[in-house]
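Below is the structure I would like to discuss, written out as structure tokens.
Only one protein chain is missing from this complex, and each of the others stays in its spot.
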Amino acid sequence: MRIDRTHRSWLVASLAIFGVASLLYGVYRVPFAAGSMGGTTAGLAFGSAGFAFMIFAAMLGARKRVPVYRFGRAQTWMRGHLWLGLLSLPLILFHSGFRYGHGLTAWLMTLLIVVVVSGIFGAALQHYMPRVMTREVTMETIYDEIGHVRAQLLEEAEELIKQATGGEKKVAAGAGEPDSSAPAIAVMDEVAPLRNFYEQELKPFLERPGARGSALGDAAQARSAFAQLRTLVPASLHTTIEDMEGICEEERQLTRQRHLHLWLHGWLLLHIPLSLALILLGAIHAVMALRY
Amino acid sequence: MPRTRTTKKLAQRIDLDYFKRSNPLRRWRFWLSVTAPALAILWIAWYGVRSDRRVYSAGSLSTAHTVLTKQCSACHLSSLGFYDAKVIDQKCLVCHDGPLHHVTQAFTPSCATCHADHRGAIRLAATSDANCTQCHADLTTRVGSTSVARNISSFQGNHPEFAVLRAERRDPGTVQLNHYLHLQPNLLGPNGGRVQMVCADCHRTAADGISPWPYGDSKKQAGTPQNSPADGPRNELSISASSRAYMAPATYAQTCAACHNLQFDKRLADAVPHDKPEVIHPFVVAKLQAYIAAHPAELRVPRDPSRDLPEEPIPADYRLLTPAQWVAERTAEDEELLWRKTCKQCHALLLDEGAALPKIAPSNITARYMPHANFDHSQHGLVDCATCHAAAKTSQQSSDVLLPGIATCRACHHSDAEAADSRCFECHTYHDPARHKPSHSNFSLADLQGRAR
Partner (left out) sequence: MLFEELKDIQRQPDGTPVAAEDLLRLPVFKDISPQFLKKNANATVWRHFRRGDIVCREGEFGSTAFYILEGKANVALATPMAHVKAQGRPGGFLAQLTSKLTSRLTPRQEDRREDEADRRSIPIDAPVDLAYDHPVAELGPGELFGEMTCMNYYPRSATVRAETDCTMLEMLRNVLDVLQKSKAFRAQLDETYRRRALDSHLRDVSIFRGLGQEFIDHLRDRVELLRFAPGQMICKQGDPADSFYLVRLGFVKVSENYPGGELVLAYLSRGDYFGEIGLLGGGTRTAACSALDHVEVVRISAEDFRAMVEMYPEVRSGLERAARERQEANQERLRMVRSVPLESFLAQGLMEAQSLLVLDLEKCTRCDACVTACADSHDGVTRLVREGLRFENFLVATSCRQCRDPLCMVGCPVGAIRRRNSLEVIIEDWCIGCGLCAKNCPYGNINMHSFAAQAEDHEHPGQKKAVVQKKATTCDLCTEHAEPSCVYACPHDAAHRVEPRDFFAGTLGQRVGKTGRVRT
């Protein structure tokens, strides 16, 4: 989600909440500077509010599982998640009186900070990465289908080669006399570099595009490799080469896409599990602290 | 045949069920989302199984309570016998006594309100000013009147001047002493030489009283009680013999005897004891009697021509007195000297017309000027006496109160970070020590080691 002007009302509301909370903290905290903040009335209020915001933020995951249910647009939930989730950090800091705590509360504070920071990092990624992806990967496809598409690209390349080299062979067979092998060999020679290139460079690259060591993995190197290839084969095959170049470019882009996609979604592997643990431990902390 | 990209071609490359299938990202996300909370639960359960509640503790215990770290129930036990995060007063009172501060106080906060533990290795008694100013910032009492200023919020701010210095109070002591004179250089010393006296020659803490006194009675150094019952201190708080906090009241024997000789008769080298007139009189009489018994020739008293009075007939050249007469005459003379000169030099004597012996006013030397605040001289050892008690150098009247004012204290004790501490508890005690009762706790060693229960 791009954080743009449309977030203004959320920003203002969040700042207002933060301002009010700070004021209340200043008023209620100073007299009890030595004692623990968490158990006082104001502390409990801060703790409850912070936990409520955290629960709402966690609900986003649940909301996304039932996208068709019509209570609140996904966008609203997402913005709420961002801003209220962010607010939970200062509220919990107020709740704790800026104390780190001990045992369970120390772990909670650690988890909270990691979750919120990773969330901010993720929000930044989601702000910038889509633009980067759009710009860099023009031949983007669906991430989950990259393997499938790659298989199809390989088939396409096979087909190209078959047509290019097989077709030549047919021409040779049809045109020449059955016993004159010279023209056949001549034609075969023309096609051989292409076939060799395919067998040695292109096919391995298409089969394992992520592997290092392939010249085709780098755009500049690929360009020069293909340029060189063009000098070795007749002009009639240049369209084929162009198509192959296109296929290679697409492969490279898909590799890039995969890389960017993992960045764009990888941080969730930290954020989500830790936030679940945070909610769970937070609930235990609330129960234990209130009951006793 | 150049490659073309059309929407249809692109769309048909896609398998329509792709979003339902799992992929590594989704799998990892699922399994991590299961593992993290599971680990959290296990961690809590591990503590739960061992009934170890320390994981819920908000911080380590203060130094004094550290021994109870594993015995949560030593403090955290409600009246019903269940674990309770709030510590009830009864639990504190098992080991401590927290006597009432003042009978007229508007409310009594619970122990835990001011003494919050689980904040690491701190001094639990060191409470914040907020706990005091919650009442004293705007004092109200159950009876309406207050015995202290109504609005005290901080030492630096509106803490009033010390009571003894307000309203031009005077030192109630009746013993006259001119500090200015005594601090002059080239005073005539005990052995004829010239001396310069310093504060410590007379003023020492009780514990330091054991060291030799330069101007004291050499015969009476060791084991001298500080406070003679005759001139008891002004207030009830006595100072223990081992106190290093307060200066013990100066006594004649320790600080005056060497220079201020109580010789009463030129014939005798003896000095009268530094005691009441009722004791001095028999002493003098006894001494004179002993003298005349040893020197019967003195019974023949020659006429002293310088004592002839013009109108009176000239007395005989000699008078022959009985020993009793002689003693009586000499006693009267000597006591005249004592009452009117020697004792009077320092003490206030009341000589009634009809009374045989004068009355000496109690000396009223104040042992502690501030009964409601604690002051420790030994902690202020780095400072020269005269820095704080500057008035002593110029004081010529013993009615001067030489206690330094609050401004002197504030020179160091203010609220800046680098200053000396100025919190209430540095000087004042909340719990009234006069009401302190002993308490008996019954923790056994096994209890403390966690072996019982």
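A and B are the chain letters, set down in written order, and residue numbers restart from 1 in every chain.
What we mean here is this: a contact is a pair of C-beta atoms (placed from the backbone, for glycine too) under 8 Å apart; a residue touches a chain by one contact, two chains touch by 3 or more.
This one's a predicted model, so the numbers in the text were calculated from it and none came from an experiment.
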| item | value |
| --- | --- |
| Residue among A:M1, A:L44 or A:L232 touching the omitted chain | A:M1 |
| Hidden-chain contact residue, picked from the options A:A42, A:M133, A:V233 or A:A289 | A:M133 |
| Subunit A residues touching the omitted chain (full complex) | 1-2, 6, 60, 64, 66-71, 73-75, 77-78, 126, 129-131, 133-134, 138, 141-144, 261, 264-265 |
| Subunit B residues that touch the omitted chain in the full complex | 5-8, 10-14, 16, 19-20 |
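Throughout what follows, only the chains that are shown with their structure count from here on.
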| item | value |
| --- | --- |
| Complex contacts: residues of subunit B adjacent to subunit A | 1-3, 5, 10, 13-15, 18-19, 21, 23, 25, 28-29, 32-33, 35-37, 39-41, 44, 54-60, 76, 83-86, 113, 116, 118-119, 127-128, 130-131, 134 |
| Residue numbers on subunit A that touch subunit B, as the complex places them | 30-36, 38-39, 99, 101-105, 139, 141-145, 148-149, 152, 156, 239, 242-243, 246-247, 262, 265-266, 268-269, 272-274, 276-277, 280-281, 284-285, 288-289, 292 |
